[in-house]
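My questions all concern the structure below.
Heads up, one of the protein chains got dropped from this complex, but the rest are sitting where they should.
Right after this comes subunit A.
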Amino acid sequence: MRHALVSTLALILSVTLAWGFETEAERHFGPENAPRIRVLGTTDLAFFSPVAEAFLAENPGLGIEYLQASSQSVSLAVDAEGAPFDLVISTAMDLQMKLANDGFARALPPDIVQRLPGWARWRDRLVSIALEPVVLLIAQSALNGQPPPRSRRDLIALLRDHPETFAGRIGTYDPRISGAGYLFLTQDARMSDSIWRLAEVMGRLDARLYCCSGEVIEGLIAGDLVVGYNVLGSYAAANLPEGSGVLVVPMEDFTITLQRTALIPVNAADPDGGAALLRFILSDVGQDIQAQVTGGSVMRPESFTSQPWLMPIRLDPGLLSTLDTMTRDRFLAEWTAALDQP
């Protein structure tokens, strides 16, 4: 009887430890038995590794455990499951904002918060660690010598004029699955109505929907796709090989610019460790490493003046409105209706 109870407890524990959310990748950095800083993020492992290794080179006694998951899973892990991570990094600003607003984020040390400009933080709970433009990818081969489209209007005209080239070869996020994809679309809709016409055109051309930027890029490299809409610029820069014939085009009517944000959950087991890692990521060394890996997706506010089309997504509770269930349902219904042509 007693034996059974213990084994039941062990079972419950193991289930609890395994977590209910889906992870995409997992890796331990540093010595096996060193104390570990547990990080949960949407960042690709390949991008995170150099930062982690540089941090551990400075702090030899520590280790880092990194779990990569989708933005929805990241949010779910902290919110519904209360997983005790020491640092949570995500591209889905709205979901991160909701976590912070709902009280799942701990106050960050003042030295971290005070260094950042007002637009790069929300209260002392959520900070921006990178700026990432959301870009259009287009294969050179699909242009037939024409210049690449510089705005959504150009893109709509191009797609409409050459259905034979683009049919079935357009890839974008599925906002129903991807938190980041939903965020990009709602921000598109906030900026301009042209997104609805683009949706209709893409629907007519049987656009394919993906969970993540990486898969769209893979499709483009493989040649299955010729257009990737709303792809994270950093992933494109890092993953497109030399001479792939894929152009990275910032939309000059407006280019949504995402802030990759980080928070430390209230139930973090080692908040100081998380803060130390965050401090390193925000340091000049950390920012330089990120810039090398992703091709410039760092916090460089001066880029807003040299590229005026960059529209940063505001890090404030305005982001919460699109997360409202009814608002989200209505938005997705409209999107689906635009995309699914009879």
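Throughout what follows, a contact is a pair of C-beta atoms (placed from the backbone, for glycine too) under 8 Å apart; a residue touches a chain by one contact, two chains touch by 3 or more; residues count from 1.
Here is the rule we use: contacts and distances are computed from a predicted model.
Note on the omitted subunit: UniProt lists it as "histidine kinase", one of the names in "histidine kinase", "Heme exporter protein B", "Electron transfer flavoprotein subunit beta" or "Response regulatory domain-containing protein". Screening A:26, A:102 or A:224 for touch with the missing chain picks out A:102. Of the candidate positions A:39, A:258, A:319 or A:339, contact with the hidden chain is made by A:319.
Residues 101-103, 122-123, 190, 314, 316-322, 324-327, 330-331 of subunit A touch the missing chain (whole complex, contact as defined above).
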